[in-house]
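Structure provided below as structure tokens; questions to follow.
A single protein chain has been removed from this complex, and every other one stays in its place.
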Amino acid sequence: MGIISKLPVYMENVPGGTIVTTSLEKVLNESRASSLWYLLFGTACCAIEMMCAGASRYDFDRFGMFFRASPRQADLMFVAGTISHKMAPRVKLLYEQMAEPRYVIAMGGCACSGGPFYYDSYAVLKGVDKIIPVDVFLPGCPPRPESLMEACIKVQQKVKKEKLQDWSSDRRG
Amino acid sequence: MPTAYKLNPISGIKNLLIGLWVTLRHLFSKSITLQYPTERWEMPERSRGVVVLLSDKETGDLNCTACILCAKACPVGAIRIERHRGDDKRWKLDSFSIDNTICCYCGLCQEACNFDAIKLTPKYEFSSYDKASLIYDVNRLQDLGRDVDYVPTAKKAAPKPVAAAPAGDAATAVAPQAPAAEPTPTVAPMPEKPVEPKGEGE
Amino acid sequence: MADHDSILKLLTERFPGKVSALELTPAQTAVSVEAASIVELFTFLVESADLKMNYLSTITGIDRTDHIEIVYFVSSLEHKHMLTIKTKVDRIGGKIESIQHIIPAANWFEREVWELYGVDFVNHPDLRRFLLPDDWDQGNPMLRDWDGRDFIRMPEVQ
Amino acid sequence: MNLDSFAPVGIFLTLGIVFVLVTLAIAKLIRPHRPSDAKLASYECGEQPIGTAWIQYNPRFYIFALLFVIFDVEVIFLFPWAVAYQSLGFFALIEMLIFIGILVIGLAWAWKKGVLKWA
Amino acid sequence: MELTPLFQWIDTQLISLVEWLGLPIWFAELLEMVLAAVAVLLMAFLIVLFLVWWERKLSGHFQQRLGPMRTGWHGWLQTIADGLKLFQKEDIIPTNVDRKVFFWAPVVCFASSYAAFAVIPWGEGVIPTDLNIGILYILSITTFVVISLLMAGWSSNNKYALLGGMRSAAQIVSYEVPLTLSVLGVIMMTQSLSMVAIVEAQESVFSWFIWRQPLGFAIYLVAAVAETNRAPFDIPEAEQELVAGFNIEYSGMKFAMFFLAEFLNLFLVSAIATTLFLGGWQGPFLPSWLWFILKTTFVIFVIIWFKWTYPRLRVDQLMEFCWKVLLPLAFLNLIISGFLFRG
Partner (left out) sequence: MNEATPSQYSEEFEVNMGPQHPSTHGVLRLMLRMNGENIVRATPYIGYLHRAIEKICENRTYAQCIPLLDRFEYVTSMASEEVFVLATERLAAVEVPERAEYLRVIMLEFNRIASHLIFLGTFSLDLGAITPFLYCLREREQIMDLFEMTSGQRLTYNYIRVGGVAYDIPEDFLPLARKFVDTFQHRIDDYEAILTQNPIFLARTKNVGIISKDIAVNYAASGPVLRASGVKWDLRRDDPYSIYDRFKFDIPTGTVGDTWDRYMVRVQEMRQSNEIVRQALDQLPQGDYKTKMKAVFKPPVGECYARIENARGEMGCHIISDGSTKPYRVKLRGGSFCHTQLIPAIAPGMMIADLVATFASLDVILPEVDR
């Protein structure tokens, strides 16, 4: 873990130190929030809406979001669509292979809780939060591109609130 | 291995240039992007987003008569209703909840409802940091429905006894249709407030 | 182009006792066949110049609680007619000859029926797990009385 | 001109390397480091990879490398010729034509032999 | 607005500083070189910051989108945010990789592209060092990029990375040949390998070598696009085939280095195109360095334009195009130039 999480403790005693740390924190948070590269990964209906959100009319690029195909370079994972029991270990592995800090949006009812396939289906995982930590839940079947953008803004707001001190604590169990 | 395709260099270069011309033309045409948090579409009337419970315009009470037609019509089991018989032999609502993560926004509940009680609104911003908060209870649903405009339909009748209620078949219930207005999604810049969706809330 | 009656006539005459015409509602050209003669029947369907039925739309399993019904939908792109073929196998340990060497498209259809209904397709080259997870151990989920872990029935509305 | 003018090249190279190392070092102060087995496994579209990637690779690549060495070395020989070309006159052109001719014949031969096909 | 007086001023200041300190005079030269190198590094940074933003904006508008809008005015802070974010990203070194090679690949990649900037003539008198073999130096130093990509592809122990590395090696190595040949035509006319001399030989618009070497320019441009692994020749990192190609396992700052080097290379080949064929810094009214930047930006625009218009070639077609089309054409160009520009 980078020693930067200890910086606020050291800087407390220095006059003006808190200003330095808070502004550093702000800059770092802002940069992370405005550059959320998402993993190119979708399973079902929501993936189509995700595509639309990236396309000309809604244009994710405005938020500084563009896709990376490799999870190593991605910051944000949209779990876009139904996750079956068969798919679940793969999703978990993909999530694990993302470089931290990483964020997850469960897009659509299926990713949140199994959605329309909650009852009477033997194959669908009932919520992706059972296998990976989820930052923002976005219901909708499928949610509109605007909803997805709203969820992204929520993630950005969450990122902006992160504290330097908390960086060392393992946020993700 | 199939043979490679033979290309004609002259037409090849010509078509490469045509391609460049098409993209160049688009470079100088106006972008069609909607800048979402600052601009929004005017949603079509029928658009099916967040489900709300409607209240009577005068009294402010819920229109819902706890007839559970909507719960029966729901294809995914997202609606949970608990009720009991009141003193006047009518059903009284104990709790009413919609699990937004299960709901598939098909609109069958709205079609099944005979009392203008449940409606899918064009609202679409409802993401949350917390999954539990996506199960909307009756108060939440009522609050969301307060500002929803609707045209009361004449179908309102005395509540039927539940036993006779048809097993939720939505195809039978011809949905009351509000007159379709504003079907063209035009860019409607929100002049006043919600430039950014509120961060807090749910 | 053969019509409804002539197809049925042709088939029942060619396979006496093994193939019988079926009356379905709504009307479809349909026959039922003994499970043992399915390969024979399909060979004839594909090779017969009058029928040329080599386009297999799908294979379905149906759990009729006392037996499994397997339904083949086969049609001819040339003559534009379609035939429904029904056959019965046992519900547990049911066996039927695979037709994938006659019509390759049957390969995956049969695999699916094998996986979801537990019908064994004899001579099928590749009966592996398919739609279900690799470590699936809960039987054949499309059987009507099937129940398993993590399977929640939709609660009846009271 | 003397070798002095090459000094900046050395400085550029050194600075380039130093710069990368310094940035990586600074990043090390800031970035989190939480390795786990799954994270450190090779990425292969969400599956566990089968076998190592250090395998013997199709030798096509080798042939292109060989061709490159032949052609690029020959082409480098053309540089001094090109610099001095205008003062050498017509004879240099003939010489060059012969030289290029040999190269082109080599290319044609490789072509005919099917070496230039990747597959 | 020429920069030469500024340099002279710095020069005199440095010399007086060194004299004041009582150090030998070569120390001033050394300091000057280091300063120049640092200045070019900063410049390179600015260039990448601009280029990434520009490419995203351009691609947006090619597609009737807007591109980055929300980080700074029209997203001008976007690249900085990206860079800062990459600083904070975890650096994953998978268990199976060859750690040393994995570590040094981005270093080699960046350092070699950056070292090529030593001979770029930014303007009249604005050149870190005017090597007498300038163009040859660039051609050779950029070849190190191949090695770095191979290093990255091989050390990752990932099949996609391996394929990407192999592809890029084969591609860059092949296109090196027509690229070099197309440069020869220019050298024949200038009789010098020095970048400054090449620019000085193209004084007026009509003496730009693009008019006398149109075929050479076309070959150079195509080969240069291939050298930089950009669409339609971007097979080493073809997203739809190899997920991310040779840098698939790289994250954080190491990935950023590849990213940086990619854009530096893009600038480099465009700058060389400007120098060799478009008259370098020559131009009326405006200061020379501005002309250089404008012309280079235009070349970059064309290359970006290609990228957002064309599909990508297949790897064997790419090689065949190089050896069967581009190389014979390059020879032809050389022979034609030989006949036309006899001394």
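Chains here go by letter, A, B, C, D and E, matching the order in which they are written, and residues are numbered from 1 within each.
Assume a contact is a pair of C-beta atoms (placed from the backbone, for glycine too) under 8 Å apart; a residue touches a chain by one contact, two chains touch by 3 or more.
Computed from a predicted structure; not experimentally measured.
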**Q.** Per the touch definition above, residue among B:Ala73, B:Leu93 or B:Cys113 touching the missing chain
**A.** B:Ala73
Q.
Using the document's definition of touch, tell me which of B:Asn15, B:Ser95 or B:Asn139 contacts the absent chain.
A. B:Asn15
Q. Residue-wise, where is chain E in contact with the chain that is not depicted?
A. 59, 62-65, 159-160, 163, 167, 231-232, 234-235, 238-243, 308-317
Q. In the full complex, which residues of chain B touch the absent chain?
A. 1-5, 7, 11-13, 15-16, 18-19, 21-23, 26, 32, 44-48, 73-76, 104-108, 111, 120, 166-172, 174-175, 177, 180-181, 183-185
(Q) Counting contacts across the full complex, list the positions on chain D that touch the omitted chain. (A) 44-47, 49-53, 55-58, 60, 118-119
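Here is the rule we use: only the chains that are shown with their structure count from here on.
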Q: Give me the fewest steps it takes to get from chain C to chain E if each step has to go to a chain it touches.
A: 2
**Q.** Shared-contact residues (touching 2 or more other chains) in chain E
**A.** 60, 63-66, 69, 88-92, 243, 248-249, 252
Q.
I need the residues of chain C touching at least two other chains; which ones are they?
A. 154-155
Q.
Going by the touch rule stated at the top, which chains touch which?
A. A-B, A-C, A-D, A-E, B-C, B-E, D-E
Q | chain C residues within the chain A interface of the complex | A | 131-134, 138, 141, 146, 148, 150-155
Q: Going by the contact rule at the top, pick out the chain B residues touching chain E in the complex.
A: 4, 16, 19-20, 22-24, 26-27, 29-33, 35
Q. Of all residues in chain A, which touch chain B in the complex?
A. 56-59, 62, 105, 109, 112-116, 118-119, 127, 129, 134-141, 143-147, 149-151, 153-154, 157-158
